[in-house]
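Structure in structure tokens, see below.
In this view, the complex is presented without one of its protein chains, the others remaining in place.
Order of writing sets the labels: A and B. Residues in every chain begin at 1.
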Amino acid sequence: MANITNTPESAGSNLMARALREAFYAGLVALGLFVLFVGLKTDQNILNELVLVQRWGLLAVFVAIAAVGRFLSVAFIRPYLAERKASKASAGVKEPGFVTRNFSMIAVAVLLVYPPIMVAIFGFQGSLKWVDNFGIQILIYVMLAWGLNIVVGLAGLLDLGYVAFYAVGAYSYALLSSYFGLSFWVLLPMAGIFAALWGMILGFPVLRLKGDYLAIVTLAFGEIIRLVLINWTAVTKGTFGISGIAKASVFGIWSFDVSASNNFAKVFGLPMSSAYYKIFLFYLILALCLLTAFVTIRLRRMPIGRAWEALREDEIACRSLGINTVTTKLTAFATGAMFGGFAGSFFAVRQGFVSPESFVFLESAIILAIVVLGGMGSLIGIAVAATLMIGGTELLREMEFLKHIFGPDFTPELYRMLIFGLAMIIVMVWKPRGFVGSREPTAFLRERKNVSGSFTKEGHG
Amino acid sequence: MAGTNTMTKDPILKVDHLSMRFGGLMAINDLSFEAYRGDITALIGPNGAGKTTVFNCITGFYKPTMGMITMRQKAGKEYLLERMSDFEVNRDAKVARTFQNIRLFSGLTVLENLLVAQHNKLMLASGYTVLGLLGFPAYKRAAAQSIEQAKYWLDKANLIDRADDPAGDLPYGAQRRLEIARAMCTGPEFLCLDEPAAGLNPRESLALNELLRSIRKDTGTSILLIEHDMSVVMEISDHVVVLEYGQKISDGNPDHVKNDPKVIAAYLGVEDDEVEEVIEQIEEIAEVAPGDTHK
Partner (left out) sequence: MEYFVQQLVNGLTLGSIYGLIAIGYTMVYGIIGMVNFAHGDIFMLGGFAALIVYLVLVGLFGGVPIALALFVMIIVAMLMTGLWNWVIEKMAYRPLRGSFRLAPLITAIGMSIALSNFIQVTQGPRNKPIPPLVSSVYNVFGISISLKQIIIVVVTAVLLTIFWYIVNHTPLGRAQRATEQDRKMAALLGIDVDKTISITFVMGAALAAVAGTMYLMYYGVIVFTDGFTPGVKAFTAAVLGGIGSLPGAVLGGLMIGLIESLWSAYFTIDYKDVATFSILAIVLIFKPSGILGRPEVEKV
């Protein structure tokens, strides 16, 4: 940092001078960045012409934030971090505590009791939001990310069009249940199989491609599926989407249709509420998630799972060992797609409505981001990342109190995706390997030692 | 030095009129040689002679422009390697290989590397994953057995203490040995090693020789190796094939090759038209001072 020969005081004043200088530059850069986009706003007047609204005050705020932030960062935060890093390096490695060691068990237990607790706190009606918007929403993303993890995290194949399989699953359920009246329990496996088939169909021609070529083709396939859903109006009803999709039942025994004689609430003589269905859906998606986790953990210890990881590490070496890399890649694609299909049919049943709007590239990007942020290959890391990213942005919807601070025109929801994007950048810069960077070996002789992230590769396919 | 060559030589690998062209470059030109069962055959030659290309043709990574490569297994079954894709060469023809720049699964542990090598066997035992996923005991037995197999080779390669460490964490010499052990875990009849001693220190080099000898003795696997280190070649090989500019210039036991003037000329880097001259000179020297070949 500062010159070593300097006395502490002069080093301190040097630091301050530097911080001030850098703060000035940061302010200048911020002025340049924001002068057009923040300082001026394009608005339509009554004649529908564009006019400029001047917002120099807001611009000043932006510039000030940049300058002060830079000053604080250079003068205080960085020296503090450097100091902490130095002291941390000397301290020994901590034994993982009880919570860390049994994290997955505790998490599952918490999830099992989550709906009753929410009902107990907020009542049936009040719990809806917490069970549905937070619980189910997050678990859908956990499942999707775990599915994509098989393709990206284990096999190292970069797939930017994963949402296509989600769409296949959702539309399989929506179309087959509305046209043929098949039930959810028949269609759930079928949706998975359809998605897996699509995974193979799409996967087969592109497996020769590597890295970013594979990425763009998968992205293209995702877009093709969405565009077909939009334009094939005779079947998919285009952008209007398919509505009135049948609800799922508890294995066909109890229904959640209000008019049905075997309605859940009627059978048990409970007061009518939509909360039962949501709670049922919560346990359903939880079960699907656990299935995904179980299969993933099991597969990793099987030859196919090891071959996936080997493929990520070195494809040529795999072939020299007699592994058919084409079928190995295809199974990874198909397995990942199958879970995407399950999640899709669940999505359709939960929404009761599907439209191409739900399957845009942004969804693929979010799912991929969760996989990478969590740490590729790590189920726990991915679940944590999904909870933070999805739960965090959902929380922004709840920030009503901000209206009291910034005035009634302030809509926190508007900032949701902006903050989401920025959070992605910050987390990635902070932890490039994701939350859990190490890899758990699938077999061991004496002791199970996690493999540090610096050894694992990320695949080239 | 040379190993025991049985009188009736039984070729395990026959390379016939092999040619490989990259654009305008003829990397291998009409090459024929044989490797015999139970032998350690060395493929030597100056840099750029086409040794690794021969390897890649044998193991299916390159499709030769012309020629035939026949692999004859102990049971008598024959495979035309130039028609097979790379993974089939290992899976069906039982030819395993290592790479010049080591290709380990560096993020997997040493043990896992050896388990991946037993993929095809385990896939079958797990009923192509389905039965294994359902927890059938047949797969559990096969899995336990595969660990035993891995342990056997870890022991041989002297890596048993590092079994649970990431392969990328091993020192260089150990990585070389692990790659050989991994190739052996596929259960090959013919093992191709691409410069196994490159970059090893003398002690690691000795350990490698030991490993190769014991592979031949205990498993009867025939070995084909590319090597630059002449001491290794002369020490352990039974049969040496010398390549230069994609053509064979000498073939025989190490002593024969060592004294072949063409080989000497190739290694000293003499122009083609000067070869005759060199041969004459060497013959003269040999006449003047028999046995004293170092000029």
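Here is the rule we use: a contact is a pair of C-beta atoms (placed from the backbone, for glycine too) under 8 Å apart; a residue touches a chain by one contact, two chains touch by 3 or more.
Here the structure is a predicted model, which is why all the values come from computation and not from measurement.
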Which residue among A:15, A:75, A:144 or A:158 touches the omitted chain? A:158
Which listed residue, A:365, A:380, A:396 or A:445, touches the chain dropped from view? A:365
Of A:123, A:189 or A:205, the residue touching the omitted chain is A:205
Residues in chain A touching the chain absent from view: 29, 32-33, 36-38, 40-44, 48-52, 152, 158, 205-206, 208-213, 215-217, 219-221, 223-224, 227-228, 230-231, 316, 361-362, 365, 368-369, 372-373, 376, 414-415, 417-418, 420-425, 428-429, 432-433, 458
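Here, only the chains that are shown with their structure count from here on.
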Per the C-alpha centroid definition, the whole-Å distance linking chain A and chain B comes out as 47
Flag every residue of chain A that touches chain B in the complex, lowest number first. 295, 298-299, 302-304, 306-307, 309-310, 312-314, 316-325, 331, 439, 441-449, 451-452, 455-457
What part of chain B is in contact with chain A in the complex they form? 59, 61, 86-88, 90-91, 96-99, 103-109, 111-112, 115-120, 122-123, 126, 129, 132-133, 139, 147, 151, 160, 163-169, 182-183, 186
